[in-house]
Structure formats: structure tokens, C-alpha cells
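A single protein chain has been removed from this complex, and every other one stays in its place.
Right, chain A next:
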């Protein structure tokens, strides 16, 4: 399926997103959707044939505890209500022992974590009416005692579960920069043929670390990495994520155009 260039749908920019003439692909935070009555602007997008992907952020697939059945049911209901071609979540955990982290946290790259992820992804896939894509996160720190490299860990997870990969190009950039590694080298070791779509976003530097905040313009280095990726294997879709500090429409349009130019996909503006 060819998705093209898309944008993360947020209530604050619903008017802007709905007015993009060429848009055929958007994503919505699943926890913000009421499946029994989604926002009219979202339904209008669906009804004009755009693919809308519900993107979960609170499932905690990487938690040692089994995913909560009601959270999986909600994601499934979102996919149903939006006529989604697929759903997505993160390779991360967001709570443990009943304590909420308030954010996506990295899992240790160990066999135990791989087993827990595999079990939770399979539980989720069993209830979803559509394929699941899972997204590695940007992490400012790693767990000690890793038994796998990041690429081997993800490849093994894809093989065990049959899940698709949601590759966040900005996360790849952020992780490589914070670890002092080469981001393109990770691309060379990932199963790029399993990428369902990609995220692209901007972040900011604080205290010598790059934080993937989604609150700034996409930096040139991330756009260059988009071009590197597409030169290897162009994914079906690339999606701009923006959370908070929404810029004027002209700047958002310029960012979408820059992603289209870097990837070789059609502009949607």
C-alpha cells in the first residue's frame, strides 16, 4: 500500500490537516479517540479516502506485565471506527508495578524483555482487526547488560511476531547522536522491507543531549537521513509528527514539502 506523505492529526491543527489537498495518510493518538464518536474532522478525512492509523502510546507492549485487555480493545475499536489499514504502538514500556512513567521508556535488550514483548505483541495482534506496526523509541539512556544489539533485537522481534516496523527516522538520528554512533549504519542493519511507514520530527538540544520533542522544525540532518533511507528502500509512507508549539500553516506546509522532496514522494500541500 502506498501511503505517501502524511501528518500526525492533532485537534489543534485539525483545520490545517483537513485542508491539505493531496493528503491521503494521517495518524491519530489512539488514546485521544472516542471510537463510538470520533472527531468529525477525522471522519471527514476517512470519508475522503485517507488512511488514518491509530497510534497507541499507553499500551506498554514492553512491560513485563501482560497488556491490559481494555487498552487492546480500545485500539481495536479505533482501527474499526477509522477504517484503518493498520495500527501502531511502541517498543517500550510506560508503567510498572502500577506506577505510570508518563512517557515511553526503553526496554532492556535482553532475552527476557524480548519474550515479554513477543507475548504482548501476540496478545495485541490476536484482538486487532488489522496488522500491527511497532516503533522503536528515542532513548536518552540504555539498560546495562544488553544481550542484543538494537538491530538484532528488532530483527528478532519482527521475525517472532510478524509485526511490521514503524521506523522513526528522528529517533534513529537522536539515538545515534546521543550514543555517538552513525545513524546510517543502523539503517543498513534493519529489515527495511518490513517498514510500514516512518515518523519524521524535530527536536532540540538540551545539556548536550538531543531530545526528540516533536516541538521544533525537522532539522536538516533528519531530512538527510530520510534521503539516505529512501535511497536504500523507500517506505510506503512518511509522516510528520508535531506535538505542541504549532507553527504557522506556511511553516508546516514547508516541512511537509521538505519531507516529500527528501523522500521523492509527491507533495501533499
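In this section, contacts are C-beta pairs under 8 Å (C-beta built on N, C-alpha and C of every residue); 3 or more make two chains touch, one makes a residue touch a chain; residues count from 1.
As a convention for this text, contacts and distances are computed from a predicted model.
Only one of "SCO6045-like C-terminal domain-containing protein", "Phenylacetate-coenzyme A ligase", "Sugar ABC transporter permease" or "Fatty acid desaturase" fits the UniProt record of the hidden chain, and that name is "SCO6045-like C-terminal domain-containing protein".
Across A:19, A:140, A:185 or A:231, the single residue that touches the chain missing here is A:140. Taking the complete complex into account, A:101 is the one of A:69, A:101, A:185 or A:227 that touches the chain left out. Interface residues of chain A facing the missing partner chain: 63-66, 93, 95-97, 99-103, 105, 108, 110, 112-113, 115-116, 118-120, 139-145, 206-207, 209, 211, 213, 244.
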